[in-house]
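Missing here: one protein chain of the complex. Every other protein chain is in place.
Labels run A and B following the written order; every chain starts at residue 1.
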Amino acid sequence: MMLKVDNLRLGFMAGKKTLAAVDGISFSIAKGETFALLGESGCGKSVTAQGIMRLLPAAGRVLGGSVSMDGESLLTLPEADMRAWRGGRMAMIFQEPATSLNPVLTVGQQIGEVLERHLGMTGAAATGRMLELLRQVGIADPERRLDEYPFQFSGGMKQRVMIAIALAGEPELLIADEPTTALDVTVQAQILDLLARLQAERGMAILLITHDLGVVARMAHRIGVMYAGELVEVASREAFFGQPRHPYTQALFKALPDMSRRGQRLATIPGQVPSLAAMPAGCRFAERCPHVMPVCREQSPAWREVEAHAVRCHWQGDAADADAAGGGHDITDLSVSAGREFLQVDGLKVHFPIRKGLLQRTVGHVRAVDGLSLAILPGRTLALVGESGCGKTTVGKALLQLIPPTEGSVLLGGQQLVGLRGARLRAARRHMQMIFQDPFASLNPRLRVGEIIAEGMDALGVVGEARSRRAAVAALLSQVGLPEEAIDRYPHEFSGGQRQRIAVARALAVQPGLLICDEPTSALDVSVQAQILNLLKKLQSELGVAYLFITHNFAVVEYLAHDIAVMYLGRIVERGRAEEVLRAPRHPYTQALLSAVPLPRLEGAAAVIRLSGETPSPANPPSGCHFHPRCPHAMDVCRSRYPEAVDVTATQRVSCHLLST
Amino acid sequence: MMGFQIVVLWSDILIWLLLAAGIGFAVLIARNPPLLAAWRRVGASRVGMASATVLLAFILVGLLDSLHYRPALEGKPGQETRYAVEVLSVLDALATPLRTRNEKTYSEPFATRLYAKETVDVPGQGAVREYPRLKHGGKHLAEREDEVAADAGFTAFRAGVLAFLCWLAVAGLASGAVGRGEAPGTGWQRIWRGETAFAWNAVLVALALMLLVAVPLFWLSGQYHVFGTDKVGQDVLYQILKSVRTGLIIGLVTTLVMLPMAVLLGIVAGYFRGWADDAIQYLYTVLNSIPGVLLIAAAVLMMQVVIDTHPQWFSTAAERADLRLLALCFILGITSWTGLCRLLRGETLKLRELEYIQAAQAFGVSSWRIIVRHILPNLMHIVIIALVMDFSGLVLAEAVLSYVGIGVDPTMTSFGTMINNARMELGREPVVWWSLAAAFAAMFILVLAANLFADAVRDAFDPRA
Partner (left out) sequence: MLAYIVRRLLYALPILIGVNLITFALFFVVNTPDDMARMQLGVKRVTPEAIEKWKAERGYDKPLLFNGDAAGLAAVTDTVFFRKSARMFVGDFGRAEDGRDIAREIANRMGPSLAIALPTFVLGLFVTVSFALTLAFFRATAFDFWGVVLCVAMMSISGLFYIIGGQYLISKVWRLVPISGFGGGLEAWRFLVLPVLIGVVSGIGSSTRWYRTIFLEEVGKDYVRTARAKGLPETLVFFRHILRNALIPILTGVVVVIPLLFMGSLLTESFFGIPGLGSYTIDAINAQDFAVVRSMVFIGSLLYIVGLILTDISYTLVDPRIRFE
């Protein structure tokens, strides 16, 4: 074993007290092995990584335990000696490539200083080595790019540069802290491939920190699950995905949305992770565990070996029970009503002018949305899927007329919204509301929950009298599963999931027929996401509300959507019923997107269609079909002409030359 | 009993309005938990609370000096009462001994004789040049002039004991309040172990220091000129006390003058953007580009002309000086709103993109309602920070402006005029240092307390900290 972490305890100073964020974890990693540390936010996995590198923030403290690499104990080394290890035999890459690179130094300088520090390389030798490194991480034209600054690189390219910096010191251990969380799925697939290839070439060990079971399935050899600062289960990849043993791990799997769970309620984990200041003495998961026993609350469980698993749990029971029966649920949705569209969008365009030059003339446009058409039926869910920068969020705001559309029509129950003003626009907005991505930015911290929810009622004149309004707010709160006392409290007293419930209640207050949900679960942990998805499903069946679900997460789409529209650079490239698009995608982009999603299963790592490059800028879209520079099937005609939409079935429409010829 | 006529100066109105606004604001805070939490953090800061105690003492002096009246002149009975042209304040009344016991000219602190030699007729010796005895300073010592140190020391000691007793009483009350409903003594213990949510220990330490300095000082000031006297023989301690109000008005009223404009324009520019933003940015760039001192100088010169050409507006010299002080506040306000305005504009630009603002827009909430409900409350911390941060800068600026000749009216006592008058005498031999030293020291204490308090407020309110 190369890296051995033994009973490591890390904490933070909070006033005079020290709170243990990582409380006695032990694991080891062998040469050439990928060990994944899996857990939800706040479980201490990133702190562990920082502790191993001895890069804890100022308030962080090592409270005990040891970390040794090749027999050398790292935690007792003097700081000066530790620096020889950092960036040398062990290197680290971070979650946010955008902020992790120094903005005012060239890429060459930032790689070069590692070479100089650890290998003593300077001058021509260093330049040669840097070019080699950039080539290894898949950066084209490295001679030119060496002198460029980080802002001239796209997100995925920045992460490649980070990897090149990490590799420069010839590390034997690479710590990757959520390396792909900030990236799109197609780019994520590229980076994961790159990491796997480099590992195979160099025999590096990787400590992968992630919250994504899909990434774990794709990369890890062994997995450790963390909960509230402790490891609760360690297993090999096969054993882990074959049969998770700890109730927490089982719950995590059950909370994942998936095609097979359509129409079912997702399992959720009740309650919350205990706070650092109030850790229970017994098993830390006891309060939320479905199998809790009296002994769990008194005594912290010891490690136990079960069929290639190491588990910290008193419960001797077996696998998750009812779940196995869940199986292939049918997606066909019989309630497809032939009724007329609730919302009909035609040729919607939102262009932002780019001004330049002496007189600030408009020299071009960012075509955020460029001729988009879609229809939403009452009581159904349309998922608008696309990667970052494709314009999907702009669509949501343009539909609500928060951003004035440049062109096109938005018909709400037959009424034209574009160009509507004042009282008539307000009346129309009653039928359509929005739920935002960030539950921390979407509620005004200075208002009470009751005031927040009542705001829409006041503005749109739904309920007049004060007492009946309070009753209405209370009813809304109970509808989203919050107690009535919440009315008089402030948003900061609630967790992320609860805040998102408040946001849902606020939107529902005006009884809209359509909710535009802009990535409502992407800031939430899996178990909380499951609660919100369950809530949205429940509300749809109770109230018959339609959803426009804007997301990049295919698992959520599979679970929730009736119809799917796939967006690329401001236009919809494929749309159709969910089962059509998911099971028989026809556009090469949809195919690539679907195959790039890492699945949380053993057989998940099937053939991935690799897309080169990243989404181009909407200010300057490629000629012809926007997708042709990245398309594996590009033909001559694709470069010159944008393809017409073709009806593949009665409901599935695809814009691709492959289908029209 | 002498009659009097109440005189209400414009600055008095503003200062009492300010106090009322402060109390109203406190009530508002008490009802709003997020704001209350921030102020609790200020309350927990030991440095912040110690400096707040010092500031409160200054404010008390300033408030006492803001109740003005004109005493009735003694006249024959039956005649219509006439009032003096001199406008006095409650502070003047309390400090009557300090105000009235003037010497002829300079005298050192605790001196019994004047600073300058004079020709005195001594019976039997004819005209002799010597340092004449002071009329008031150390008069009670009579012939025992060389016992000043012993006498003053003893008096100071007695006063110190009194101060300590006063402090014990206050500290006892505080610990009683802290440990209410518990065993006696627990409150005391909790205060000194720093276990109270409010930084009582800092307040009590600051209070102890203040009492130990102030009580002996005032006790002694009945018999000596503790800080000496100035050119016309006025007690320097009295001048210091009078300067406090001027400093407070400059520091507080100025910010309040500019506040409405800065807040309104900043929010309008940031929220509505477009031509309103362009116009407001143009306005503050223009104002900013004129060097501050010069703009103030130009405006003050103009104001001087207006005041000089309309003597009929003022019935007393105090009113004229008062108006000039307020005009100075307005001018300083107009030249200093740009910084805050720019800050608020930037913050509003950020806020308007936040999702809760967009949610409100999606409900069709009107723009002004969004500004009042969503934007303004979330900018309050910046306004509060600006208010306390600007205070010390303005107090310091007043001294410089008065020196340049564009500050307050020369007849008005302020730190600036004190320094300006005293610096002429630095060339003398031996140096007349006491006036200058006292003014600088008092200003230093006031500004240091304000700076430390501002830091505590900023730490408590700034979400980044």
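Operating definition for what follows: contacts are C-beta pairs under 8 Å (C-beta built on N, C-alpha and C of every residue); 3 or more make two chains touch, one makes a residue touch a chain.
Quick caveat, the model's predicted, so the values are computed rather than measured.
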Candidate in contact with the missing chain, chosen from A:L19, A:L38, A:M69 or A:L101: A:L101
Residue, one of B:I357, B:V447 or B:A460, that touches the chain absent here: B:V447
Of B:W16, B:Y131, B:F218 or B:Y403, the residue in touch with the unshown chain: B:Y403
Identified contact with the non-displayed chain, of B:V8, B:A214, B:I290 or B:V372: B:I290
Residues from subunit B at the interface with the omitted partner, ascending: 282-283, 285-291, 293-295, 297-299, 301-302, 304-306, 308-309, 392, 396, 399-400, 403-406, 415, 419, 423, 426, 431, 436, 440, 443-444, 447-448, 450-452, 455
Missing-partner contacts on subunit A, residue numbers: 53, 55, 58, 80, 83-88, 91-92, 94, 96, 99-105, 113-114, 117-118, 149, 151-152, 162, 165, 169, 357-358, 360
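Criterion: only the chains that are shown with their structure count from here on.
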In the complex, subunit B residues that touch subunit A: 32-34, 354-356, 358-366, 369, 373-374, 377-378
Subunit A residues touching subunit B - in the complex, by the definition given at the top: 397, 400, 402, 425-426, 429, 433-434, 436-438, 441-447, 452, 455-456, 458-460, 490, 492, 503, 506-507, 510
